[in-house]
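The complex is shown incomplete by one protein chain, all other protein chains being positioned as in the whole.
Up next is chain A:
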Amino acid sequence: MTKSVIKVQNLGKKYKIGLREPYYSLRDSVANLFKKKKPRDEFCALQGINFEVKEGEVLGIIGPNGAGKSTLLKVISRITPPTTGRVLIQGKIASLLEVGTGFHPELTGRENIYLSGAVLGMSRAEISKKFNQIVEFSGISQFIDTPVKRYSSGMYVRLAFSVAAHLEPDILIIDEVLAVGDANFQKKCLGKMGEVSQGGRTVLLVSHNMHSILSLSSRCLFLSKGKLIQSGEPEKVVKAYRESASGNSQGKTNLTKAAHYGDGSACFTHISLRDPEGNPIFVTGCNIEVELTIKAYENISNANVAIVISDEQENRLIDVNTLIKGYSLDLKKKQQAKVIFLLKNVRLQPGVYTVAVWMGAFASHEIDAAKYASSFEMEARREDVLYTSPFPGVYACEFDYKIKKDRGKGI
């Protein structure tokens, strides 16, 4: 019954490395006229991709950075041509690869609605018809005649999203744009998008947020290094992606080649981070097991072993060590040991955190330390998905709330 609206067949995209440079210069080109042509380095952004998308499907696309997700979206939305293969498309496409496509800072909100709407593929009549809805949806009607350069970033995003939310294409292509905006408004947009997919519209969605992939998409593709690794049910594909990610800096890391300092009488050789099930997946409020492997080259005694967790701005957030618990490590020459910390109910906000390791006999005497031993990404809890990233503050405490209102008469 449902037909395919997108057919991708053996799709490939190569970039010549030279083509990715900012610009050519005429001098180089003239000089090259007289030289023998060297075979240029090529970079395969996409290779042999095959898949189909059925009408009304919400297809999530995941993969590590540089996997070719954005290139794939750009080829499907006709921004850049493929090198091999082909794509067959039925229906009108709108692509949201950026928040506020076409916005001009000098123009007013009103003017930008028309501009951005037209750039995204709406006709003038369509924009005029929906104009009031768009303004109302954005909730910034009193600033509609102010140039958008005077908007706060929140207002800008609201207006931009409102225009995008009122597109009525057959196929909607979204790249990571949901990561911005304040939480309530984000929720509103997600709701509007839900309507979109129920209206028989097809959505292609790239995101790094596994929770929005899981909650929105009906099928999922996993890309890596330009190749399609797996496709199918979102749960399975997300799991496969996470497992493959554990081979990276998340999970177990060999520290022998990391930057160390200290007297070297003993060394950290490995660090591994995992949740209690053994996966390197961390969600706000989870427990984290940090396992450190230490090898002694000399006899050491009274060593305090510590880990420090910092955020991306290098603020120290967590410092735990064995001395707090009254333990210090003694090791004989060539002896190996594992120190396992169990961090309980780690309530950090979603984001990326680095882990530093330190070992010292006294406060001043450093045996071994590595500042960037490992890193991990904290994800939002699935039930919190609508209320994530935009809230500042590093600590995500658990809370309840009550509301008490007076009778509304004032004082």
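FYI, a residue touches a chain if its C-beta (ideal position, glycine included) is under 8 Å from a C-beta of that chain, and two chains touch if they have at least 3 such contacts; residues count from 1.
The working rule: contacts and distances are computed from a predicted model.
Novice: Just to verify: the chain that's not displayed, which of "Protein-export membrane protein SecF", "Transport permease protein", "Protein translocase subunit SecD" or "Oxidase" does UniProt list as its protein name?
Specialist: Hidden chain, UniProt protein name: "Transport permease protein".
Novice: Kindly state which of the options A:Ile49, A:Ile93, A:Val148 or A:Ala396 is in contact with the chain not pictured.
Specialist: The missing chain is touched by A:Ile93.
Novice: With respect to the chain omitted from the figure, which of A:Val58, A:Ile76 or A:Val238 is a touching residue?
Specialist: Candidates A:Val58, A:Ile76 or A:Val238; residue touching the omitted chain: A:Ile76.
Novice: Kindly state which of the options A:Phe51, A:Tyr114 or A:Tyr297 is in contact with the chain not pictured.
Specialist: A:Tyr114
Novice: Touching residues of chain A against the unshown chain: what are they?
Specialist: Touch set of chain A with respect to the missing chain: 15, 19-20, 23-27, 29, 74-93, 95, 97-98, 101-102, 104, 106-107, 111, 114-115, 118-124, 147, 170.
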